[in-house]
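The complex is shown incomplete by one protein chain, all other protein chains being positioned as in the whole.
Should a chain be cited, it is by its letter among A, B and C, assigned in written order, with residues numbered from 1 in that chain.
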Amino acid sequence: MALSRALAFDGVGFSYGNVAALSDVSFEVAAGERVALLGRNGAGKSTIVRLVTGLVHPDPGSVWIGDWDTADLAPEDLARRVGSVFQHADQQLFARTLREDVGFGPRALGFPAREVRRRTDEALDALDLHAHAEQHPYDLSPALRKVGALAGALALEPSLLILDEPTAGLDRAWRARVADALREHAERGAALLVVTHDLTFAAETLERGIVLDRGRLACDEPLERLLTSAERLKPLGLVPPPIAALSVALDLPGRPVRERDAAHTLARVAGGRSAS
Amino acid sequence: MRTLGLDDVTFWYPATANPALENITLDVGPGDIVALVGRGGAGASTLLLVAAGLAPRVTGGRLAGTVSRGARAGIVLPTPWTQLSGMAFTVWDEVAFGPANLGWPGHAISRHVDHALERLEIAPLASRDPASLSGGELQRVIIAGILAMDPDLVLLDEPTAELDPEGARAVWRLVRSLAGEGKAVLLATSDVDALPDVADRIVWLEQGSVRAMGEPSLLAEDALCEAGLGTTVAGLWRAAALPAPYPLTVVDAVQRWR
Amino acid sequence: MSALHPFSLLAIAAALPAFAWILPAPGGGLATATLALALALVPDVRAGARVVRVAVLTAAPFWLFLLLLHDLPTTVAMGLRITTMVASFVWLVAALPPDRLVEAMVARGWSLTLAYLFAATLSAVPVLKARAQRIVEAQRCRGLSPRGSVANRLRALRALALPLVLSALHEVDERAFALETRGMGSGVHRTPLAAPPDRPLERAARWALLLLCLAAVIWRLA
Partner (left out) sequence: MSVRLLALIPVTVAISLALSAAVDAVALPLFLDTTGTILATALAGPVVGIAVGVLTSAVNTLRNPTFWPFVVVQIIVALYAGFAARAGLFRSLKTAVPTGLGLGVLASLTSTPISYFVFGCTTTGGIALTTALGRALGLPPLGACFFGSFVSDFGDKAVTFALVAAVLHALPRRTAARFPLALRAMGAT
């Protein structure tokens, strides 16, 4: 059913002038699916973000948000279904308080004040930002401003979230909060497409990995298999994150890549060993 | 002999009541690599600005305590695009901006600039316009611009922020080789997993004061893991409720496991 | 032509329009306009042709509007003056890359401050232009439509201008840190990196040009 498909790239190519940024890229993301977009800088990740948000249009091929073809719509129309956070999102805030900025999207889409308030509060709750809600965005660190921009995207309650390096510069506690907020949003049916270099974050939060290499799709498979095969990752400029590397080094059954699963397996195996 | 000495330093930003740094005492000697870790807003960036002599001189505000510094310090901030001189239209001139301001003779400038370009593996970019560079290339040009001034204290604030994993590994290798030459390095990073192979000493900052200081093994201690500042492997060991001391890295964990 | 010292190029580009206004129309204007356009062709005809084309394209609308507002003689007189000014500047920009001008200013002992202000502005403009574009895009992706009623478009302008200015002002400190840490304002006399050679003959020619302008003004007034 088309609507369960949140996003689809169909034979997409794109070039800036005569430089081909993407060639023949096709993949689909279902509602509720959590996808990591990986690859070296310059591999085409940011171009995919611009295509999904409708800032640029594919040539050849087409990009679908559910049953909408992005070629027919402007970014402000797509904003009803697509929540986006760009690489330098810390530069787009301007309200006097963080709360007011988070409400910018819903207000721009024309929701009544009561609805804007509800969405803003829920987004601030999801990211535990209440302590900073009345603060001036520029009294926060750039990384926290970016979390504020993420709250602004969540407040749109989109069916698809497209995020470019949402955890850049965040400490472990904030990264865990962002991870929880995104998983919770996915459980409510939203699809996630997250550009990141932070493979630990990807392992904790997402389930599928798409790797771009020089504008082409190099891999598209579950993260648990991808992140534990060092020889597949190396040519793509990637290295297995610590927990995946440990799973392989200790030959843990099931090769867990998430901390919770790895801790559970470690405890079980350690218990077994000390008993024998 | 210490290249940088902070003795009981407290610092207030202008028009703010509570201090950004409180009673900081820290020494960094030649060849040392000291890493500052802490939650967002713990004061690491402010401490680097104080060490570089930019706070309070440029930021304004008030400082108590004493800061003693060797000949010359260079700081690299996490936003490369604000660090360009704006007066150079080629990468070579950009890297030469610092030495030229110091009034060095022409031949000395050329020697230092060419050496710095080699160190950062950006010699092929020498005649490129800085505005046309990628985030990663720009970061290396800025670091080269600092190294070309031959500082004995190098200060780095989130040096790998704009880099992909390969670029980040190259910067960590460079930091080790700088210390190898006798330079003192003081850096702040949220990439804690990289520190065991890089830093000699870890300083844990919380709300502007030093909560703990010690060997890299500090990053496997329970209190740090609880604050979310331990390494991923230590955090995993703790989550699995396995006995302390927690292993610091994958290699430690494998040895401990056998 | 571009081998000349930057200050000489500046002097020529300033003198030509000055003469165009000082000398009696239309002969004066005609002479200076043709001279300005000819200068563009001296270094190499192909690049010069492009400069001439840009100059003519920039000057053409003025001729059209002058014709609309004034009688023929005024149109010709003013048109030639404007063409001289346009041709001189377009030729100057083509012949003189900004960095050579900056190095000349520094070498001549003009304060580093002036050279910095001119060069740093030139390099800051494209950065903030790109950022303004990125901010418009980001706000549109949050549902902001820059079309519709004037009130709506003014709101959209505010949602573009405020973040641009706030983020730019926020970075002023970081720019200042960069200048300080790299020795600017250290009071030491800066070593010019590639000081363009300035021959005494050129310097004399520049002063001569200035005197000539003054003489022409006096002759025209007398």
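Quick note on the criterion: a residue touches a chain if its C-beta (ideal position, glycine included) is under 8 Å from a C-beta of that chain, and two chains touch if they have at least 3 such contacts.
Remember, it's a predicted structure, so these values are computed and weren't measured experimentally.
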item: Shown chains that the omitted chain touches within the full complex; value: A, B, C
item: Of C:His5, C:Arg100 or C:Arg175, the residue in touch with the unshown chain; value: C:Arg175
item: Contact residue for the chain not shown (choose from C:Val51, C:Met105 or C:Ala156); value: C:Ala156
item: On chain C, residues whose C-beta touches the chain left out of the figure; value: 58, 61-62, 65-66, 68-70, 74-75, 78, 81-82, 85-86, 88-90, 93, 113, 116-118, 120-125, 127-129, 131-133, 136, 146-147, 150, 153-154, 156-158, 160-162, 164-166, 168-173, 175-176, 179-180, 184-185
item: Footprint left on chain A by the chain that the document does not show; value: 94-96, 136-139
item: Footprint left on chain B by the chain that the document does not show; value: 13-16, 58, 60, 86
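Note that in this section only the chains that are shown with their structure count from here on.
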item: Neighbouring chains common to chain B and chain C, by label; value: A
item: Centroid comparison with chain A (C-alpha atoms), farthest chain; value: C
item: Higher-contact pair (C-beta pairs counted), A-C versus A-B; value: A-B
item: Where chain B and chain C are represented by their mean Cα positions, the distance between them in whole Å; value: 41
item: Rounded Å distance between chain A and chain C, as computed from the means of their C-alpha atoms; value: 45
item: CA centroid of chain A to CA centroid of chain B, Å; value: 28
item: Multi-partner residues of chain C (at least 2 other chains); value: none
item: Residues of chain A whose C-beta touches two or more other chains; value: none
item: Residues of chain A that touch chain C when the two form their complex; value: 53-55, 74-76, 78-80, 82, 84, 86, 88-94, 104-106, 108-109, 138, 152-153, 156
item: Residues on chain C engaged by chain A in the complex (per definition of touch); value: 131, 134-135, 137-145, 158-159, 162-163, 166-167, 170
item: Parts of chain C lying in touch with chain B, wherever the complex brings them together; value: 97-99, 102, 112, 115-116, 119-124, 126-127, 171, 173-184, 186, 188-194
